[in-house]
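Every protein chain but one is kept in place in this view of the complex.
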Amino acid sequence: MGKLNIDRGLVRAARVAAEEIARGVITRVSGKTTTSIERAVLRLLGVDGVDSQGVPLPNVVLEQLKQSGKLGQGAAYWLVNAMLAYELDVPELIEAASKNAINLGDAPAQEKGRSKVLMDRLTAHALDHIAQTRQARENYLCSLGEGSLPYLYVIVATGNIYADVIQAQAAVEQGADIIAVIRTTAQSLLDYVPYGPTTEGFGGTYATQANFRIMRQALDDAGAKAGRYIRLTNYCSGLCMPEIAVMGAWERLDMMLNDSMYGIIFRDINMQRTFLDQYFSRLLNGWAGIIINTGEDNYLTTADAVSAAHTVLASQFINEQFAYQSGMPDSLIGLGHAFEIDPKLEDGFLLELAQAQLVREIFPNAPLKYMPPTKYMTGNVFQGQVQDALFNVASIVTGQTIHLLGMPTEAIHTPFVMDRALSIANARYVFNTMQHLEAEISFVPGGKIQARAAQVLADAVKLLEYIAQIGLMEAINRGTFAAITRSPDGGKGLDGVVAKTEDYVNPFWERMSQGRATI
Amino acid sequence: MGKLNIDRGLVRAARVAAEEIARGVITRVSGKTTTSIERAVLRLLGVDGVDSQGVPLPNVVLEQLKQSGKLGQGAAYWLVNAMLAYELDVPELIEAASKNAINLGDAPAQEKGRSKVLMDRLTAHALDHIAQTRQARENYLCSLGEGSLPYLYVIVATGNIYADVIQAQAAVEQGADIIAVIRTTAQSLLDYVPYGPTTEGFGGTYATQANFRIMRQALDDAGAKAGRYIRLTNYCSGLCMPEIAVMGAWERLDMMLNDSMYGIIFRDINMQRTFLDQYFSRLLNGWAGIIINTGEDNYLTTADAVSAAHTVLASQFINEQFAYQSGMPDSLIGLGHAFEIDPKLEDGFLLELAQAQLVREIFPNAPLKYMPPTKYMTGNVFQGQVQDALFNVASIVTGQTIHLLGMPTEAIHTPFVMDRALSIANARYVFNTMQHLEAEISFVPGGKIQARAAQVLADAVKLLEYIAQIGLMEAINRGTFAAITRSPDGGKGLDGVVAKTEDYVNPFWERMSQGRATI
Amino acid sequence: MTQDLNIIRPYGDTLNDGLIQLSFTLPLAKSAHTEEAAKQLVLKLGLVEPQIVYSEDIGANFTFFIAYAQTNLSVNVNELRVIPTTTKVLRKQEIEACIKAKLGRQVVVLGACIESDAHTVGIDAIMNLKGYNGHKGLEAYQSITAINLGAQISGEELVVKARECGADAILVSQVVTQKNIHIANLTRLAELLEAENVRERVILVVGGPRINHQLAQELGYDAGFGSGTYAEDVATFVVETLIKREELGNAGSSGKSGSSGNDSPQAE
Partner (left out) sequence: MTQDLNIIRPYGDTLNDGLIQLSFTLPLAKSAHTEEAAKQLVLKLGLVEPQIVYSEDIGANFTFFIAYAQTNLSVNVNELRVIPTTTKVLRKQEIEACIKAKLGRQVVVLGACIESDAHTVGIDAIMNLKGYNGHKGLEAYQSITAINLGAQISGEELVVKARECGADAILVSQVVTQKNIHIANLTRLAELLEAENVRERVILVVGGPRINHQLAQELGYDAGFGSGTYAEDVATFVVETLIKREELGNAGSSGKSGSSGNDSPQAE
């Protein structure tokens, strides 16, 4: 069937190894939770807002519990228990707690049955809300329809949510299908989620729930005008990954950058923390019908796209298995890859085609996310248009799904309104003029393209089997991905990894992972 | 063998019809010569320079002969006869003639034997000179080598030959293999060739022998520095086509725009004149080893590239046969075609590929000249880079030979030095990154690309058979090409078509067409 | 975004950031000095925060630069004066109806691409039956007699033809603009028509990708049309102008006054 004539046995072997890898990690971190997961639970249960100092209330509550060493039972337990003990609803209770009038951990233990009833009610309420949001998306898609494949994905990154809205609306008029609001440089290492609408960021805009809502509304308006549903994307990544998953589910984001290893490798976030956080956030993303975008493209900014091609593929297999562990269906697993081969390399485009086609054939049902050239873009915006054009060609010829548009000004600044217009025109022209080219061409048997694909697959299998042997944590420790090494006990946020007690309660975790491998 | 699985029987049928068409035309104009052919003969025999009024001496002599009604015997006859009669060498004779001290037609007839000896000597001298020039090219190619295929062809068009030289040398440093000096807008309808170096033109620089020489020297220098032979191109076209062929042969031009019908269709030059002129100039071009470039691309500026695709192919078959009639080998027949489909057309690129591949497979040994998008280029120079990139893709994927670079500023101005640099970078990147892509892909049997190619070929055959029936002159009269109609006795330059007498002498015509169909 | 029309500045990603992209070549080999020269040049244009984002030696002692910079200057849009050729372009039927009702005769329009210019696609788009982008050309108008002379028509030929067919309007096309040859050609034509006493009797219109109404008027033409013009744009202008002139009952002299100096053909 495929154009590459790949060895299906190797693909199966890769999945077997990757499954073992992911399961190994999950087993190893089982028995733990994280401050960020617990804050996410608090958010799901209705904790929101900031205290008089501007500290987000989930953090305030969490600190209380953590300081009193009570986090092991799960924040949900203490919240519900205290609600019953003091007969307060969530806002009342949290307000009192934030004023230190109440310490959640001090409330006397309530009767289990009553706890369960309240817990179930609150959980159902939250999950219903998410289900409704998901339904709203379905309704929009049904009534408005959507852009044709590959979806045109652009970023806005002014730092100011209101300016972002203007940029996004212009982009929609230009033809964009997906808008990603890029996050300010500093946010991923914050151990809290900023609150409210924000107007100052650097290289991006803070991810806050208010900002999500503002942009969602703007895109609904723009989409209604344009006659197609516009997807909204943000970063479910960094130290607050699970909380952002909640915010995204609430505010009807449609996609999330969400990788099982990105934070470890690129942000030096502790790996236990990340593996736990990614598991829980993927439960949520899956529940909310949010497509995740994995971050393998990033490897190629520090490692070489030719020699490290197999690491991208290996990582995709791992990301897939992690997503399966969280119960996500293929249709939500937007594996990432990128067009990052040195433009000076002879036949470089053949290798790009081989890789893109390989990923397409191995993950036929995944909404693949194809990233544009970035590393080899220069200040030559005219030549940049050409590099992006070939990227567009590779995308349409290999049937990619989510197409992140390259910008001519990639090496210069976050996109200007005109940069986006130029990029969109570039992609629309290429996609239209080559609409059915994919169906027209086949690759010569045993040619350079097929040989390259076979090689990358074989190398990926070898790598995966090696990782399965030593374990993923050790593999990362040895610098397997992106040529960066990270140790299991190093990195930021380890202090947020907490052992669960026997009686740990997390109603969402339970409900969402029913019938699946649980931690 | 080919990728298109075309019907070889149809290709043969097309050639049969085209041969009939070309032969029909040649037969019809046989018995005639033109003022421009005779001036070319004079140039070959050594007539050059201008009189005191600045009128080129070939024109002065020609006018004398024409006015005295003596052209039918051929200028060569009168020149040699007068040389013997007055015992003058060519410069002396012409100087006297230009001062009206002598009228060539008045000289008493000389003994045939002596005439023949002198004629043969002068002819041999001229042809030797051309042969030496051709040999010089071979030597350069041998010692310096040349750029890889497809050759990068750029134009210079400042209007000032010295500024052109600077532009050309920069282009060579940027990577150009072929430099074309574009001719000023007004020149093709002049019935003489301007003389000396020129510094003022509009949209191009006058084609003069001095300008040819200046540029040839500059390119030899630049080529020596760059370590590859740089080809020089100009226009062997318009009312002075045969004379320019002489100048090109003399000054070692390597290519010439030279079409059997362009002047008729696009410059409203009389068709008898053009058919005669093109025949003679192709004799010369063949002798000098100059690659001709035909002008089918031009059709697509007035006609639609999709619906008129078959007219381009039909015209290529005709141009090929006209070249054969003049004894040119395939290796010198640079048939032209162009990437001119509306970028808004869905699957337009598939049609471009079909056409480029079709031409490649039908004329496997011709140095095809592929022309860039021009008509649908806009002032959007950024998008222009993308259009040109796809043109570059089509070229490398179908193995074109001579690649005329598209300029981002096509819709704005003749190229700036930076426009050329950008275009060359565009093409070099595409060619290098897709170096062996042609060998990697095949087209799906019965797919849109193959179907389109089959259709265009079938339509071309039908058209050729129709033209063979009614004759090419009538076909042009009916607006077959470029949607333009021209009548056999209309157009400019008909007064320069002269009946040959029984004793017409043209030693070059005879020598060069030995063993071939003669007029 | 509410926009103060008194102060319009370029927009990169923030209102009034004034961001502009530039590219140019300096006739110098690449060096730190050349780069500094590029930066100084951008500063001389009154731009601030110049960023030379790309520089490349493009051979023969040329260096190519791409820069981004900001301007603090702004344009007051409320103060701009733009002269339209017409207030509202009529559709084909409306034009035909208008001619029938108000003129009651055929309007004769003569078209040509003049002097050395052989780019006929533009004038053909206006004149020929087929038209352009689905907009029919003047030949398709029943009440217009459209005569397209085609390429490289000299001023002298045009005068003869205009007299011959009693043209109401002459439409000339100029596409090649290198070294401002179009200005020379157009000026020469206007003078010739004047000298031959044809100018007053016709509506004189010019079009081409680098032509606009203002330039046309400066050159003594009644109107000018640029890229993307359709037959109805010109037809509207021609017909409205004809009607106005005939209404003044004095085609000759009013035609004259309309031919230059006057801001808007509508205002006659």
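Order of writing sets the labels: A, B and C. Residues in every chain begin at 1.
The rule is short, and it goes like this: a contact is a pair of C-beta atoms (placed from the backbone, for glycine too) under 8 Å apart; a residue touches a chain by one contact, two chains touch by 3 or more.
Predicted model, so just to flag it, every value in this text is computed and none were measured.
Here is the thing to keep in mind: the chain we left out touches A, B, C in the whole complex. Interface note for the absent chain: among B:413, B:428, B:462 or B:500, the touching residue is B:413. Of the options B:167, B:258 or B:480, the residue whose C-beta touches the omitted chain is B:167. Touch with the chain omitted from the figure is made, among A:101, A:124 or A:186, by A:186. The set of chain A residues touching the chain not shown comprises 157, 159, 166, 169-174, 184-186, 189, 200, 202-203, 266-268, 301-302, 375, 379, 411, 413-414, 416-418, 421-422. Although one chain is not drawn, its touching partners on chain C can still be listed: residues 1, 3, 8-12, 15, 19-28, 32-34, 36-37, 40-41, 44-47, 51, 60-62, 71, 73-75, 77, 80-82, 84, 210. By the touch rule set out above, chain B reaches the unshown chain at residues 157-158, 160, 163, 166-167, 378-382, 411-417.
In this section, only the chains that are shown with their structure count from here on.
Centre-to-centre separation of chain B and chain C, using mean CA positions: 35 Å.
Looking at chain C, one finds that residues 23, 56 touch two or more other chains. Residues of chain B found to touch two or more other chains are 422.
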